[in-house]
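Removed from the display is one protein chain of the complex; every other protein chain stays in position.
Our next item is chain A:
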């Protein structure tokens, strides 16, 4: 019997291993955008997630300087390695977001940046030499919601609305050590409710396969039910229960960043890095980028037909259902034409009768 198995064994079961080897050799890249008002712990959280200090020597502005501040986009890229796997991590920071007194459209620089990266990739992809395309597209956006209010604020809603079609948005409740467990539950329920109410499309975890075991499914359910994640970050290591852990030291106790009963940091880390990093990249490529690309092409072709007024040599993509507006316009013009023709006929008849 083993012999027949050997004969039937083709060998493509090694494909996953081959993929693994190649990918390790190639290395990975990931771009993460963090957004939220100053003082919500964004930099601290990023440091805690990737266990590095990305923001040494940064200059924080005074309140006076921030009255009319505009939003900047800053990028930090680091190469980190773990067990032979190389990751090129880019963190895009947005200092100044929501800090001015008048924050009208303060998300515009951010959406512009994301579009720029898409455009860059689109151009590279359509170019002749595609060997070394750099993928700078933003794969995930962590949005920090302040825990001091009663849920989402207008600026939060507007921001997420502006970005949800361009990037995977993962909302987080920041500085979670401000809320007791009861308050936390209320806050999460509120945020989920308001997310539905305002039609905000945030990143959804893909459903796990139906043939996974029950424990995995249970974990998956728990993960989905605890969104939005409530996180705490820390740059300092403290001694707790005989161990040295990342945490925050208070007179009344020690908050441990990696303790699941204190906050959802571990869940976020697992989701972001250990299980769903690739899914985030896939959705960016397959959904957000494709939307951008289709829009771009449509704009280009409609512009061309306007300019040339001839059949465009470029194969026109089947346009989605013609604009309702233009259809109406065409109908109106047809009606007018018909009426004028009728009038003309009548006049002709009249003249004819007169002549007689």
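Throughout what follows, a contact is a pair of C-beta atoms (placed from the backbone, for glycine too) under 8 Å apart; a residue touches a chain by one contact, two chains touch by 3 or more; residues count from 1.
As a working rule, contacts and distances are computed from a predicted model.
S.K.: UniProt names the one chain left off this complex as which of "Septin", "Presenilin", "28S ribosomal protein S22, mitochondrial-like isoform X2" or "Coiled-coil and C2 domain containing 2A"?
M.R.: Result for the unshown chain: "Septin".
S.K.: Which of these, A:19, A:85, A:249 or A:294, touches the one chain of the complex that we don't see?
M.R.: From the options A:19, A:85, A:249 or A:294, the contact with the absent chain belongs to A:249.
S.K.: Which of A:66, A:161, A:192 or A:217 touches the chain that is not shown?
M.R.: A:66
S.K.: Could you tell which one of A:17, A:104 or A:132 touches the chain left off the display?
M.R.: Missing-chain contact among the listed residues: A:104.
S.K.: Touching the absent chain: which residues on chain A qualify?
M.R.: Listed in rising order, the touching residues are 37-40, 60, 62-64, 66-67, 69, 99-104, 106, 146-155, 158, 175, 177-178, 180-181, 248-256, 261-262.
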